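The block underneath contains the structure these notes are about, expressed in structure tokens.
Removed from the display is one protein chain of the complex; every other protein chain stays in position.
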Amino acid sequence: MTEIFFILFAVVALGGAVGVVISRTPIASLLFMVATLASVAGIYVLFEAHFLAAIQVLVYAGAIMVLFLFVIMLLNLGHDYRADLRFGLWSLLGFVVVGLTFGVLAQGFLDVNDTGFREDGAAVAAALDAAVQEQGVAGVIAEPLFTDYVVAFELMGLLLLVAIVAAVVLAKPRSRSGES
Amino acid sequence: MLSHALLLSAVLFVIGTLGVIIRRNAIIIFLCIELQLNAVNLAFVALSRYTGIEGQLFVFFVMTVAAAEAAVGLAIIISIFRHYKTVDVDKFNLLKW
Amino acid sequence: MILDYSSSFHYVLALLPEVVLSCWGMLVLIMGVSRRREPGHGQEFGWMSLAGLGLAAVANGWLYWGVSESGTAAMIAVDRFRLFANWVFILGAALSIVISLAYVTRQKLQAGEYYSLILFATIGMMFMGAARDLMIIFLGLELMSIGVYALVGFNRRDRRSAEAGLKYFLLGAFATGFLLFGIALVYGGAGSTNIQSIAGAIQSGNAANVLMVPGVALLAIGFGFKVALVPFHMWTPDVYDGAPTPVTAFMAAAVKTAAFVAFLRVFVVGLAGVYDQWWTVLWSLAAITMVAGNVVAVAQSSVKRMLAYSSIAHGGYLAVAVIAANDTATAALLFYLLVYTVMNIGAFAIVITVSNQSESNHRIEDYAGFGWRRPALGVFMTVFLLSLAGFPGTAGFIAKYQLLLGAAEARLWVLAVVLVLTTVVSYWYYLRVAWFMWMREGDETAEAVAAAADPPLATHVVLVLCVGLILLGGIFPGAVLELAIGSAEGLRGVVAEATATLAP
Amino acid sequence: MGSVASVLTSGVPVQEAAHWEPVLPGLIILLPLLGFVINGVLALRAAGWSSAEVRAGREWDPFAGSERPSTHTLPTWIGPGVMLVAFVLAAWNFVGMFGAELHEPVIRSYWSWIATSTLQVDAAIQLDQLSMVMMLVVTGVGFLIHVFSVGYMKDDVGYPRYFAYLNLFVFFMLVLVMGAGYAMMFIGWEGVGLCSYLLIGYWFTDREKSDAGKKAFIVNRIGDFGFLLAMFMLFQAFGTLDFATIFAEAEGHFAVGGGTVTAITLLLMLGAAGKSAQVPLHVWLPDAMAGPTPVSALIHAATMVTAGVYMVVRSGVLYALAPTSQAVVAGVGVLTALIAATIALQQNDIKKVLAYSTVSQLGFMFLGAGVGAFTAAIFHLMTHAFFKALLFLGAGAVIHSMHHALHKVNSHEDAQDMRNMGGLKDRMRITWVVMWIATLAIAGIWPLAGFFSKDEIIWYTAAWAGAEANPFGGLYTLYWVVALVTAMLTAFYMTRLMVMTFHGETRLEHGARSHLHEAPRVMTVPLILLAVLSVFGGWVNVPPALSESALGFFGALPMTEWLHHWLEPITHDAAAIQVAALGEAAHDAPLLGGGELAWALVSTLAAAVVVAVAVRQLGPRRVPTAAEDATPPTGLRGVLYNKWYFDEIFDRTIVQPVLAASRWCWSFIDTVIIDGFVNSVGNFTRLAGWFGSLFQTGQANTYAFVLTLGVLLVLGAAVFL
Partner (left out) sequence: MTDSLASIQILYEGWILHALVWLPILGLVHVMTSAGERAKNVAFWWSAAVFVLSLGLWWTFDAGSGGFTLESSTPWIESWGVSYALGLDGISVFMVLLTTLITPIAILGSFEYVKTRRRAFYALMLLLQTGVTGVFLATDIFLFYVFFELTLIPMYFIVGIWGGERRIYAAVKFFLYTAVGSLLMLVAILYIYFSSGTGSFSYEAFLAADLSMREQLWLFAAFALAFGIKVPIFPLHTWLPDAHVEAPTPGSVILASLLLKMGTYGFLRFLLPLFPGASQHPTVVAVMLALGVAGIIYAAWVAAVQPDAKKLVAYTSVAHMGFVMIGVFALTVNGLQGGLVVMISHGVSTGALFLLLGMMYERRHSRLIEDFGGIGRVAPMFATAFVITALASIGLPGTSGFIGEFLALIGTFETHAVTAIVAATGVIFAAYYMLPMVQRVLFNKLDKPENRSFADLSRREMVVLGPLVALMIWVGVYPTPFLERMEPSVQVVLERVEGARTAAHRGAPERMIVDAGAGEEAESRAATGTVDEEDQDR
């Protein structure tokens, strides 16, 4: 059953990814991207990462992609479309290099067994499931997040602050005095 | 399934890479980068199943970072659009050699 | 005192410099954005930031001399390696801020945001230096990067700045993807993101090679991008060239330092057990970087861009320290980065002065006869250049020497030879600036440039300080060098013994 | 301080002589040096004044005023003065030594010159019979020539400079002959070369003259190269360069005919050939006539050029150990004698004739030294010094007079070309007479000096040709025949010189004739003194075979064989070795037989006949003037006229190739290969830099692509390596 779902999600994710790369309009790319994100969220569920799947859909597909959409709209890029996809030798080269990279990168992935070579893999999975039972899907993430990884969490807060500042600084229109 | 998930992740990742290489539109390039991040996230989630909750935490952070990057990146794109009235990266070659 | 993280307050203590600086950064930010002013005003924020950096440095000093940690498992390291690096970050940030003061005013940049971004980026670096967990490294890296992306594109009126920002951002995010994939694979392979745990897993043979091998390679690529190793350096010249010059100085010094510090910790501590897997790859990257960086720098006609390539070349030198993977080389890395920060920012300060706080007059011809019109500045620049070239009598030489000692200890003779031969190449382009300054007579443009080049007092102070440090470090390097050596000791901890014989 | 002075003048006795203490031997050397210093300072002062005038666009005339400036009067006394004192001191020592029956050389060491743990060379001088003869010749003839120069150079602007050089020359010449080892000798050896260089190019503004000086120096250096190598080998063999040790130990070190000693002696011969203008290194000497004529007399006739002979004689022991070298020395000598004599037949420049004559006579000396007739060689050296100095000085007087005469009529004819002379005997009586004496002397007419010395050389050649064990007997016979022929040639070309110069119709312009006049007393007195020596100088060594005969005045001469006995301590060892190696010399001439007396008679008669015939034949012949005789001769005469084309051959085979090679080295190896490589490394780096920067297209896609490519490579390397 899971395998079927996995294949399904995988196919959609792949199709979406290809669509992102080759579709003619930014909006279409964006929509393909949403499809991919959603499929990947589905795979998260297959790996019992329900909380992340939810976040994926909400934050990623929901918020971030909308931000992209806004910007595309803002810059009015949907209409004066120009072929921004490279063809010819360049894409062939790119394809070859990327294909080879994939081959090199993934050449051992098929050998990975279902527990990722981990002797205690099954136990870990079971423990995780147990924790989910006990703390809920958000709880298993939240608990370490605010204890062991609180530093990272705080750091993330700082990062978001910086991102806000940076975005504001950069996106603010130029002051009149500065224009020549 | 783990190996397949990793393979899928790798495929998604390289597709994103290909997009970065062959697209001219800065926003699409950025979108492809997001695709790569997603692929990584997939790998994290798949691996975390048999390794521990850290992987999921990592994905959580990556998503946040992706959001932050999206904000900054799009701001940068807006900023440069104001100069060039385009987001075609081929046009941005004042700096070279 | 000894930190054992028995109470979460220990985290605050362990991160005291970061905490101080974070609070200070927010203070600067709030004051900066709340007091509406015309852009370009607000030098006081710069001075404020300096004060914050000073406080952080003091806090860092307290940690350095007054605090130790128990064990090496914690996510945040309180070792001297990190703390020494912290000083380098703080110094780099402080010097960059001082040379920014006039620039920000002249270019009418938003002072509050500018300085706070520098501070936040510095915090990111400090986290990178402190991290014993790939997660923290990643977050620190992003914190730093996002800040620096913004800084690079900060000058919105300058399309070169915007272009540099975009390129840096796109490629930076792209490379982050590789780094992340690497982290994921290493995580999968070793079962943890904690560096000590990774090392432990490798040592006990629990790491899965199928995942580790590409993971380590991708990690190397990710760090290689940040430290601009060839062929991951492509962004560097353009970004350094387009960014506002003080930001370029900040990047060249501090960003590189942070990346190297994390790089070294991950590879030399965390991945020491798989040294065989990565040293050849890094060896080649270092060699190519030294050659390409120096050779391409030779062809540059813009001083700023030349310094960008030179920074690539220095990245190659520093990579040798990572490959050497011993305490001597680690100390060399720390010392070199300190010295590099000082001399590089000094050189950029002159570049800013010559360009009269703008982005013009970067051509080498603009330096013709500059030395004779501005003898003090000319001498300073010459000292910086000689130090960058690694000439005896300057701290740059001492640093390079320590580096070579490390390489020699690891018996990396070929790499050492490549290092010195490419150094010869670097003499050419460093001296080229010197010959334009002293041996050519300037035309009218160059005269006008020299006449306009009048750095503010603060820059003068920085220049004198930098020159003083360089000469002091070149002639009496003892104390600082020993501090660096002391800071490098014990970094490798338990794995040191196991990897002592790993060197080829 | 006193001790320093005394050390400098008398030296520290190294080897206590039995019963003779030399008198201030160091002073003999120092005096000319002192003269050099004083004259040098004067010369610099004069040159300073002169240069100020030149800078102002005028020529300085020191004689314009009523009084000569002190710079041009003091050298008159200082130059010859120091020579006189030196000569007197030398003579005093001679007298002392004469009475002392010295068997060992007296060595005076002044300071340690070069001292390392293996090489010890002292600044030491050696007084023995040989050096004493040389000292007397050098100081004596030198003094006369100095005196002559006072007249000859009277009107020269560089008068003090001239005397400075001349004194310096004598200093070095004395170092050469008095040095107690090869190293010391080498100082003098190169030093006289330097002075020769300076004096040949004395009129340095004349390109040809300074060229000649340069040529002399460089050719001499080729010889010096041989000398140096010989010294190295001697040092290698003996660990020292001192004469005393080397000659004492030579027999123990080397077998007769050994390779090392042959090499050493041949190399020494190379040095001697350079200095003494032996074929093929003789080419510099005729050119050296560019110097003032007294210089030619002193340096290029009487003293310096004989240094080679002196050296061979000095090294007699070594040569005796190397019969091959002896044969080579003799062969070179006789060949030189012949070639130079033939060339002299066709020369028109009076000094050139004398120059070739000198070369030829030096060849005789080498023949003598080569066949082991060391005494004869030195004897001929001495007599030659007398009559050749006389000839040169006489020629100088002629040139002086000619020059004066031509100058008066503003003629630019060559004052040295004999074709422009003729009939001078009426106007220059004394010169004419003394030059005839010298000519007869050099021609070997009895009883003049040249007869005895030359005859002895020729005879010894014949005698050693017949030595029973001489492997080169046949060769020696050939030498003997050639020597005899050359002696006849000598008589001929010298007579030709006399006839063309003094006899016949004068070919000088009419206006100029009246300005011809005899030289002043200061010049003629030395001539006369030298003429006296040329007449009687040969009587100090009448060979025993002749002494009782008519040719020896029936034994009436007081000093028969004196020189032979005098030099006995020097030549004794060598002679003994030679006899041991080659056997006793024969008593009859080869081929035709006949003893020494017979052949002496034959040769003097033949020479007299040649002279007489030449005078008869050439006397009435009308000689075309230089202007009329524009076309050079062809055929054999052309070959002789062109000096066997030695200069041309050397130019084509050595000078031009070396120059071409030098240019090639510079323009190709240095500029193209080495610098080309160096620069192309630099250019390549810059090109590579430029090429590398081309990757920096400014396009983000490219950067991403390169990055990915890097990823591929790194991943590939990590996974597959």
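A, B, C and D are the chain letters, set down in written order, and residue numbers restart from 1 in every chain.
Assume contacts are C-beta pairs under 8 Å (C-beta built on N, C-alpha and C of every residue); 3 or more make two chains touch, one makes a residue touch a chain.
Worth saying up front: this structure is predicted, and the values here are computed from it rather than measured.
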Chains still shown that are in contact with the chain withheld from the display: C, D
Identified contact with the non-displayed chain, of D:Trp77, D:Phe554, D:Tyr645 or D:Trp666: D:Trp666
Contact with the hidden chain (one of D:Glu190, D:Asp242 or D:Asp349): D:Glu190
Residue, one of C:Val33, C:Ala73, C:Ile288 or C:Leu431, that touches the chain absent here: C:Leu431
Residue of D:Leu27, D:Ala91, D:Ile218 or D:Val433 in touch with the missing chain, whole complex considered: D:Ile218
Touching residue (missing chain; options D:Arg207, D:His412, D:His510 or D:Arg622): D:Arg207
Interface with the undisplayed chain - residues on subunit C: 372, 386, 391-393, 397-398, 401-402, 404-405, 408-409, 413, 416-417, 420-421, 423-424, 427-428, 431-432, 434-435, 438-440, 477-478, 481-482, 485
Hidden partner chain, residues of subunit D it touches: 43-44, 47-48, 50-51, 54-55, 57, 111-119, 123, 183, 186-187, 189-191, 194, 197, 201, 204-207, 210-211, 213-214, 217-218, 221-222, 224-225, 228-229, 231-233, 235-236, 239, 658-659, 661-663, 665-666, 669-670, 674-675, 678, 682
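The rule is short, and it goes like this: only the chains that are shown with their structure count from here on.
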Distance from subunit D to subunit C - Cα centre to Cα centre, in angstrom: 79
Centre distance in Å when subunit A and subunit C are each reduced to the mean of their C-alpha atoms: 30
For subunit B, residues that touch 2 or more chains besides their own: 6, 13, 16-17, 20-24, 26, 29-30, 47, 51-52, 54, 57, 61, 65, 68-69, 72, 76-77, 79, 82, 89, 92-96
Sequence positions of subunit D contacting 2 or more other chains: 693, 696, 698, 700-701, 704-705, 708-709, 711, 715, 719
Sites on subunit B touched by subunit C in the complex: 6, 13, 16-17, 20, 26, 29-30, 33, 36-37, 39-40, 43-44, 47, 51-52, 54-55, 57-58, 61-62, 65, 68-69, 72-73, 76-77, 79-80, 82-84, 89, 92-96
Subunit D to subunit A touching residues, read off their complex: 701, 705, 708-709, 711-712, 715-716, 719-720
Residues of subunit C defined as touching subunit A within the complex: 8, 11, 15, 22, 26, 29, 38-39, 75-76, 108, 110, 113, 116-117, 120-121, 123-124, 127, 133, 135-136, 139-140, 142-143, 146-147, 149-150, 153-154, 156-157, 165, 188-189, 191, 208-211, 213-214, 218
